[in-house]
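This view holds just a subset of the chains, kept in their places.
Each chain gets a letter, A and B, in the order it is written, and its residues are counted from 1.
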Amino acid sequence: MIVLFTDFGSSGPYVGQLHAVLAQQAPGTTVIDLFHDLPRHDIRAAAYLLPAYTRDLPPGTVHVCVVDPGVGGERRALLVKADHRWYVGPDNGLFHILARRARELECHEILWRPARLSASFHGRDLFAPVAAQRARSLMPDCVPATLTAPMPDWPADLPQVLYIDHFGNAITGLRSDRLPRDASLQIGSATLARARTYSETKAGEGFWYENANGLVEIAVNQGRASAEYRIAVGDPVRVS
Amino acid sequence: MIVLFTDFGSSGPYVGQLHAVLAQQAPGTTVIDLFHDLPRHDIRAAAYLLPAYTRDLPPGTVHVCVVDPGVGGERRALLVKADHRWYVGPDNGLFHILARRARELECHEILWRPARLSASFHGRDLFAPVAAQRARSLMPDCVPATLTAPMPDWPADLPQVLYIDHFGNAITGLRSDRLPRDASLQIGSATLARARTYSETKAGEGFWYENANGLVEIAVNQGRASAEYRIAVGDPVRVS
C-alpha cells in the first residue's frame, strides 16, 4: 500500500499526477489519499501529525510525504524506515518526530534521480517513483544518512493546534495518553474539560477528548469549535 | 463495489482512513467516493439523497453511510438490505426513506465489534469493517431488527433544498416524476417553470428540471442559482 501525505490541496492536478505516476510505476498497488490539505509549507505541524496518522497502517506501507517549501534547492531527499514502514520525502524536519518516536529506524539519502527532474515538483518526479520502487521491493540507489538538524527545540508533544477539520474540530500536537484524565485545556480565553465522547456532553458544550488517532482534539457538541473559540492553525493550547 | 456516503468532508484524513481499512480488509474491491460533503450532521437531508443517488448502482453494492452526530452514544449500528443492495451505518433515521421506498427490505442490528473501537470514529472502526465483510460475502454477527423511530412526520418527498452543488444548482428532496410537468416551483420570492434542459432556456434564466438522479433541481442557465436566489441548504420550496 502507498499512502500520500501532502499539502498539495484536495483539488487541482497535483494529486492526480502523483496517482498517474504510481499507476504506471507500481501497477496494482493500492494508493491511499490520507492527507492533502496539511497546513501549507508548515513542516512542523506535518511532522507531529505524521506518526499519529500512520501508526495503524500495516507493516510495509510506503508513504509519500511532501511538505517541501525548499523544493529545487539544496535539501536532500530521504528514504526512511521506521518500525517496518517506509517514508519518502524531503530532509527538512518532516520526519523528525516520527524518527524520535520510532523503536527501529533506518535512514537513507536517495541518490537515484529520474531521467527528467522538474525544479518544482519532486513529489511527482522523485518521491513517487522512489515509493513505487519500494512498493515493488526494489531499492533505489541510496547511501546511509542521518536526519539533518535534529530540531532540539521541538518538544516531545506540541501544545498547538495543527489542523482544523471539516467539523470545525481542532486537532493538537498533544498525545492524549500523556495527559492526566482530569487535565484542563486552555485555548484562547476558554478552559475545557475532558469528555470521553460527544454524548457525554450537552449541546453547545465545548470539551477536549482523545481523538481516534490518539491526539487531543477540541470539539463542541453540535457546534464548531473553530468558530466558537476562534481557533486557527498554529494557536497555542495550555494544559493545566 | 463499496460506495462511501458521508459528511466527512472531501479533505482531511477521514476518507483516506476509510480507504486504508477497506484496502486491508477487502483487498481488490473497488471503493467509490460518492458523497463526502453531505450537509454536516443533517440526517434528514442525507436520508432523502440516499435512495436517489444509489438507485442505479449494481445489485450487491455495499454502502458505508455515515452521518452520525450520535457516535459514541447509545444508537445502534445497522446492516440493511434494500432491493439487493447493502447499507451499513447508524440507526438514526438515515435509512428511513430508503426503507420506506424499498420493495424488499431486511434489517439487522450489528452485534459484531472490532478489537479496538474508538469513541468517535465508528465509520473507520465499525462500519467500514462490516462493509468489508459483506463485500467478501461474510456476514458479521447480527440480530434481526427494525428501524427505530419511523419518523412519521417525514413526508414521502421533502420540499426542501438538500444540497447545493459546485455549479450553484440546488438539489431538492422532491422526486420529479411525482410532479406535473407544468408545475411551478417557488423558492424565496422567485417562481420557476420547468425546462427539460439548459439549452431550452435563455442565458440568465432560472428554471427547475429533473436532474440525472430523478430529483427536482433548481438552476440558472450560465449562472449560479444559489447566488441568484440566495438559496441555502434547508430552504423550503413550494410547488404550485
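Operating definition for what follows: a residue touches a chain if its C-beta (ideal position, glycine included) is under 8 Å from a C-beta of that chain, and two chains touch if they have at least 3 such contacts.
Not measured: the values here are computed from a predicted model.
In this structure file the homo-oligomer totals 3 copies of one chain sequence, with 2 depicted.
Just so it is clear, only the chains that are shown with their structure count from here on.
Subunit A and subunit B have Cα centroids separated by 30 Å. Of all the residues in subunit A, the ones that touch subunit B in their complex are 1, 3-4, 10, 30, 32-37, 53, 57-58, 163, 165-167, 196-199, 209-213, 222.
Contacts from subunit B toward subunit A in the complex involve residues 7-17, 19-20, 23-24, 27, 40-41, 69-74, 118-121, 124-125.
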